[in-house]
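Since the structure comes first, as structure tokens, the remarks are kept for the end.
Note that one protein chain is taken out, while the other chains of the complex remain in position.
Naming follows writing order (A, B and C), and every chain is counted from residue 1.
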Amino acid sequence: MVRVRLLYFAVLRDITGSATAEIDLPNGSNAADVWDRLRTQHRELGSYRQPPMVAVNEEYVGPNHILRDGDELAFIPPVAGG
Amino acid sequence: MVRVRLLYFAVLRDITGSATAEIDLPNGSNAADVWDRLRTQHRELGSYRQPPMVAVNEEYVGPNHILRDGDELAFIPPVAGG
Amino acid sequence: MTYLTDEPIDRDALIRSVMRGSDGACALFEGLVRNHHQGKSVESILYEAYRPMAEKEIARVVAEVCAASPDVAIAIQHRLGLLKVGEASIVIACSSPHRAEAFDACRMVIDRIKETVPIWKKERGPDGEEWVGWQK
Partner (left out) sequence: MTYLTDEPIDRDALIRSVMRGSDGACALFEGLVRNHHQGKSVESILYEAYRPMAEKEIARVVAEVCAASPDVAIAIQHRLGLLKVGEASIVIACSSPHRAEAFDACRMVIDRIKETVPIWKKERGPDGEEWVGWQK
């Protein structure tokens, strides 16, 4: 098991109703697995099969990035800075 | 005969030592003729066979532009604004 | 340096911070809250960031652009929080001995910031509010 700290920003925070969560995952889980779990919990995400961009420990990674214990995971909705 | 008001700017004012001059020209004279006259008067201009850009009455014109009585003529040394 | 601020951006201070005696040009870009977007009226925008990551990503953009244009000095401030129409969300100042590099750098910086930096905006208007870029 690995424990991951999940951060929700912007539209994802509005949808989930929280800014952070601690989640436990089977060893070898990746970011896409977490996204699938979120989709089953929040029907507003149902049509989003692919996760948005993924950041682990404040760096962009691919959706298949394997999560490790203590990682900070954030799904990055479409950015709109500038 | 036409009388033309000649304006000297920048390097040309330094060379001629004046900012303006009234000159009388034969009918049908053009800006290049005036430039030739200046070259004979100021040896610093001797190597400049072609006049720099020419403005008559605050508009760019070609060197063969025929001057009329009362025109304001300016030779425009290489511009360096901005 | 921190690139994110919760206060109105001090444009003059930003420009001063990049100006060196060897510079002949300064290009500046300001992103402004405008009163409409995709046909909708906008009254204000709430900007939010994944702060530590946004700082890193902006620093990465600066490093990349400086590597491509070593003569350019770059300063950036991105504002967060609630901004009204006409207020600046971002100001980018790029100075350089010559203007082409300053313009190119300024444009490259804003283009890349818009692509990668984790900042979001929620537009508010008479029709309600919406996170930009997220289709319902």
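By our rule, a contact is a pair of C-beta atoms (placed from the backbone, for glycine too) under 8 Å apart; a residue touches a chain by one contact, two chains touch by 3 or more.
Nothing here was measured: the structure is a model prediction, and the numbers come from that model.
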| Neighbouring shown chains of the undisplayed chain, as defined at the top | B, C
| Among C:Pro8, C:Pro52 or C:Pro97, which residue is in contact with the omitted chain in the full complex? | C:Pro97
| task | Provide the residue numbers of chain C that touch the chain removed from this figure. | result | 11-12, 15, 19, 21-36, 85-86, 95, 97, 99, 102-103, 106-107, 110
| task | Name, in rising order, the residues on chain B that touch the hidden chain in the full complex. | result | 7, 9-11, 14, 55, 58-60, 74, 76-82
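As a working rule, only the chains that are shown with their structure count from here on.
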| remark: Interface with most residue-pair contacts lies between A-C
| Roughly how many whole angstrom separate the Cα centroids of chain A and chain C? | 26
| task | For chain B and chain C, let me know how many angstrom lie between their CA-based centres, rounded off. | result | 49
| Centre-to-centre distance between chain B and chain A (centres being mean Cα positions), rounded to whole Å | 74
